[in-house]
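Note that this complex is displayed minus one protein chain, with the remaining chains in position.
For clarity, chains are labelled A, B and C in written order, and residue numbers in each chain start from 1.
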Amino acid sequence: MSALPFSAPQSAASIDGAAGGAATSGFVSPDPDYAAKVQDSFNRQAAMTLIGATLTRLAPGSCEVSLPYRADLTQQHGFIHGGIVGMIGDSACGYAGFSMMPPGASVLTVEYKINMLSPGQGERLIARGKVLKAGKSLVITQCEVFAVQNGAEKLVAVMQQTLMVMHSRSDGAHDQAAQAQQQQ
Amino acid sequence: MSALPFSAPQSAASIDGAAGGAATSGFVSPDPDYAAKVQDSFNRQAAMTLIGATLTRLAPGSCEVSLPYRADLTQQHGFIHGGIVGMIGDSACGYAGFSMMPPGASVLTVEYKINMLSPGQGERLIARGKVLKAGKSLVITQCEVFAVQNGAEKLVAVMQQTLMVMHSRSDGAHDQAAQAQQQQ
Amino acid sequence: MSALPFSAPQSAASIDGAAGGAATSGFVSPDPDYAAKVQDSFNRQAAMTLIGATLTRLAPGSCEVSLPYRADLTQQHGFIHGGIVGMIGDSACGYAGFSMMPPGASVLTVEYKINMLSPGQGERLIARGKVLKAGKSLVITQCEVFAVQNGAEKLVAVMQQTLMVMHSRSDGAHDQAAQAQQQQ
Partner (left out) sequence: MSALPFSAPQSAASIDGAAGGAATSGFVSPDPDYAAKVQDSFNRQAAMTLIGATLTRLAPGSCEVSLPYRADLTQQHGFIHGGIVGMIGDSACGYAGFSMMPPGASVLTVEYKINMLSPGQGERLIARGKVLKAGKSLVITQCEVFAVQNGAEKLVAVMQQTLMVMHSRSDGAHDQAAQAQQQQ
C-alpha cells in the first residue's frame, strides 16, 4: 500500500483536516481495504490515463482527482473541455462513494449534473468529491472542481451525482455488462 | 464546404428526415453559414480529436457526434467511461445549439445533466442532440446517446443541457476567458 | 375501477396512440392492477389535492397530470410557480414509473432535474411523463410540461427523473419512513 500515490488511511486525517475533519465528516468506511480497492479501480480506468488524471487524495467519503492542463484536452476556446471537467468530477464523486461501499460491491454512476461557473484554465484542475449520504442501495455525492492558476484556486464547476451500489459484484469482475443490466 | 464530413445544408433534409423532418422541427438557422462555423469550431475542440469523436450529421437545431469504441476510453469495467459519454453528449447538444445562434456569437455550456441507462459498450456510441428552445440569451437542448452493437442501437444515456449565447464574441476569438467571465 | 378518471387498461391504447402507440413504447406492466394502484396512490397525495392536480391519462410507462390555472399557484409575476411545475412533473414521471413496477413495490423519487422553457401561463398545465428504462432497482423517466392557452399547447418545461423501486414495501404501508431509510 506504500505505493499508493494518495494518502493511505493512517494519513487520511490530513485530507479530512482540509475538508473539515474526520469528526466532522463522520464517515467510517465499511471496507477496511477501501484505499487499495479504490486505487486499484482507478488504475483500471483507462480513460483517466488517457487524459492524465490522477487520484491525489482519498479518505472515507471523500476523494480528490487532479488533472494537469494539456492542450489536447481543450474545447474550441482553449479551455479544458466541459465534458472533461465532468469526467474528473464523475470520477472524484464516484470514488468518494466507492470508498463507502462494503467489500465485494462495485459502483455504477446513475446520473450526474454539473454547472460550469468559470472557464477551466490554469496549470491544473482539482476535483474534490464527497459523500452526502451513503445508503444501502444508493450513494449521493457532491463535487467541486477548482482551477489552479499561479497557486490560487478558483471554483470552476459544481456537481451533484447519484451512484448505485452493485452488491456482490466485485469491481474487477469481467462480465460486468450483464451484471449491470440485471441489477440496474 | 464540400470537405465537410457531415451533411451540408442542401442535404440536411436526410438528417431532419431521420429526426422528424424540417417541417416538424421548425428550425431555421439565423446564420446562413452555420454548417461551416459548427464544423470549424468542432475541429478546434482538441478534446474531441483526443477521444476520436467526429461530427457525423448536422442540421439547424440538431447535431450528431459519433465515437468509435477504443480500449483507452473505458472505465474500470471495460465500458466507455460515463464522463466520455457526457463529453460527446455535451458536444452534440452544444453544436445543435450553436447551429441556431446568430453570426458573430459563440457558445458556452452553462450546465448539463445526464442519466446513464445502460453500459456504454459496442462498436461505437452515437450522441444525437437537438434544440428544445433557442432563446435570445439561452438555448435549451436534449440529447440521446446510443450504443451501436452488431448494427442495433440501444439507448445508453439521456441529457438535458443549458447553453449561453455569447453575443459579439466570435467563436474563434483568442481572449475568450475574459469574455466568458464578463458575460456569464 | 369504473370510477377512475383516467383511461382504464382496456382503453389505454388511446393514450399510447397519442404518445406513439403501444407497439412503439413496448411497455407491458408487470402489475395487472397497475391502473388501480396508481390512481389509489395519486389519491393519497394530499399535495396534489391542495394544488388541484388530477391524473388525466395513464398507460403502462406513461402518465399525464393536469393542473388548471389558479391565482394561488403563482410566483411573483403571476405565472404558475416553477416549483409547482416541478411538482406535477415529479408526479407524472413518478406514476409513469410506478405503473411499471411489480405488485407489492412502492416508488420513491431519487432525484429530478427540470428546465423551464417558457412562463407557465394559460388555462391549464399538462405534464406528460414517460418511462425511458424500467430496471429492477431504478426507473428512469422523462417529462414534458405544456401550457394550454386558447386551445394551443406550448412546451414550458422538460424534466429528467430517477425513481427507486422499493420492493416488498406496499405503497399504502404506514411505516414508510423507516422503510425508505433502510432501503435507500
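In this text, a residue touches a chain if its C-beta (ideal position, glycine included) is under 8 Å from a C-beta of that chain, and two chains touch if they have at least 3 such contacts.
Keep in mind that this is a model prediction, so the values were computed, not measured.
Residue C:88 is the one among C:35, C:88 or C:165 that touches the chain not shown. Check B:31, B:64, B:90 or B:111 against the missing chain and you find that the one touching it is B:111.
Of the listed positions C:66, C:115 or C:137, the one in contact with the omitted chain in the full complex is C:115.
The omitted chain makes contact with subunit B at the following residues, 110-111, 113, 133, 135-138, 160, 162, 164, 182-184. Annotation for subunit A: contacts to the undisplayed chain at residues 113, 115, 117-118, 132-133, 140, 142, 155, 158, 160, 162. Contacts to the hidden chain, counted on subunit C, fall at residues 41-42, 44-51, 71-84, 86-91, 106, 108-119, 121, 171-174, 176-177, 180-181, 184.
In the analysis below, only the chains that are shown with their structure count from here on.
Fitting subunit B to subunit C on C-alpha positions gives a rotation angle of 180 degrees, to the nearest 5.
Comparing the centres of all chains, each the average of its CA atoms, the largest separation from subunit A belongs to C. With centres defined as mean CA coordinates, subunit C is found 33 Å away from subunit A.
For the pair subunit B and subunit C, the distance between mean C-alpha positions equals 30 Å. Each chain gets one centre point, the mean of its Cα atoms, and the points for subunit A and subunit B are 26 Å apart. In subunit B, the residues touching two or more other chains are 113, 115, 117-118.
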